[in-house]
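Submitted below is the structure of interest, expressed as structure tokens.
Missing here: one protein chain of the complex. Every other protein chain is in place.
Chains: A and B, in written order; residue numbering restarts at 1 for each.
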């Protein structure tokens, strides 16, 4: 493990925080409150972690002023408005960087490809005709870059990624291992009981600062392109079908699937394993909770759900028995009818009383 | 981008359509109605696209006779009974073909493997003992073909595919990038709190004209084989467990999972992210809508569903409160009881009236 030491004042400057304590305290790592040692710094993400902070062995803490006021057995702090953001910034300082540059001897690169001098091309990478790899971009081992694919600068493409379908990828894009970008869309014309393949003539365009996890599939468009806009972040094992368009800064958690030609707006959040049908439109600032199914357009910002959390299985089985009866139970009418019956009964009772 | 020009009459002949307009109109691409230019041809897939067709800049349109009659500002047409099918056929004309043939110098091929002269074997492909690769089959870079795997003719196997477990693959099969065929099935015998691995002795058989997307897993059988029949089409990120059998021309959308030993009939359609439990049987011509769970045999053709579309989250939360009560609400009995009470009330009212 290779790591460096930083002084507390250096780190405080990096996150534009106020240093309290010993400026030259040497720190060589970030850690959780529970596991941090005296040579590490930890962050306190809200009041619910106060107890853990109080008991932490960390050499220094990243805190808000409010949190700081409640801690009495620590001496070294970086005080900031947003400790989580400060933590995010510091992770980059302690990350082990891949700083190889140049082209490994075993890479197979077409003579018509253009590779920036300070890019890194790993072992057994294959790069086809007319490809472009931008400055400071890292292509890890075994990546396949098919003909006419273009990749911007400062990108990171991990091992076994397949880039095909003439995909065009922006700057500062990260694509994690074993993901496939530009694979053929699932387009078939049914005729006389058979499926006739539709060759997919579109491509994929990925904006700047996008992030795609491992084992994802992003298919190329049938005619037009599949589009992933600037700042979109996508977790692992996600399916993006042909001609999908995803707006800026939308976040998509693991195992989501978005069917063909659906358009998703900006700043949306899809929690894990959400499924979205094809050919619909979801507006900006929509949140979909985990494992929900979206079957219709969403034209108003807000949060949408389907799917229940867990039941004890026997309880759930009895619930399902009722669910299977539910279609034949006119719920709304039933409630009205009961109100009506209640009125009738009261009227009868009053009649009886008056005749006593 | 490399593309060719075709005359309108050539394209009309290809799809056995009627040419209306200028036979020698030169076209070099297919495009959507919205984006087509004067040198491109577009297709009109039904009346709902009439407006887009009217306004399209496309040089020519593929239409039915009925659609043609409603368009007055276009001059060049191919008239066919099924424009979508004609479009599917023409995509193959405009597709950029991978026409390399032969074996790249870096491929590692066992001396006992038989490779057809006009196959293509890409860089860093590894082919094991006793394998067969048929005529005109394309194996892209980094593919692993393990011992005893056989692949027919005219197949396309994309980069990073793993073919193992002695799989046998038919003719004209397409397998997209990073898919695994023949991996070990998930078979374990529980004994004294531990899982004892069952070595999987079966294989995978894939019929002719099958299509499997990217990042799929098709496991080999425990004893007998996992079977994917002729003409089956499978999208990305699909799980096919050991000993599953899928009938001819069945279509399986992205993110479906089919558990072990389940048998699915011919001409079925599984929409996205459907889950099917193990050891059941689904007859021919069954459609399962998106994200449904299938837990029991389906012996009648038809459409089956589970799972609701999205609710606004607050509405859904209130619904779940009721769902958790539902098990203890005897719905059917309740409806009967209400009818009975209604009768009782009416009888009382008539008694009261008669005694007035």
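Definition applied: contacts are C-beta pairs under 8 Å (C-beta built on N, C-alpha and C of every residue); 3 or more make two chains touch, one makes a residue touch a chain.
These numbers come from a predicted model, not from an experiment.
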item: Contact partner of the left-out chain, one of B:16, B:75, B:299 or B:337; value: B:337
item: Option touching the unshown chain, where B:180, B:227 or B:268 are the choices; value: B:180
item: Of B:114, B:135 or B:326, the residue in touch with the unshown chain; value: B:326
item: Residue among B:49, B:74 or B:160 touching the omitted chain; value: B:160
item: Residue of A:76, A:164 or A:178 touching the missing chain in the full complex; value: A:178
item: Sites on chain A contacted by the missing partner chain, in the whole complex; value: 1, 29-32, 34-35, 82, 84-85, 87-89, 91-92, 94-96, 104, 106, 122-124, 140-142, 158-160, 174, 176-178, 209, 211, 213-215, 231, 233, 235-237, 249, 251, 253-255, 267, 272-273, 290-291, 307-314, 316-317, 320, 323-324, 326-329, 331-332, 334-335, 338, 341-342, 345, 348-349, 352
item: Absent-chain interface as seen on chain B, which is shown; value: 108, 124, 126, 142, 144, 146-148, 160, 162, 164, 166, 178-180, 183-184, 186-189, 191, 193-201, 215-217, 219, 222-224, 237, 239, 241, 255, 257, 259, 273, 275, 277, 287-289, 292-296, 298, 302-309, 311, 315-316, 318-319, 321-323, 325-326, 328-330, 334, 337-338, 341, 344-345, 348, 351-352
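As a convention for this text, only the chains that are shown with their structure count from here on.
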item: Gap in Å, rounded to a whole number, between the CA centres of chain B and chain A; value: 25
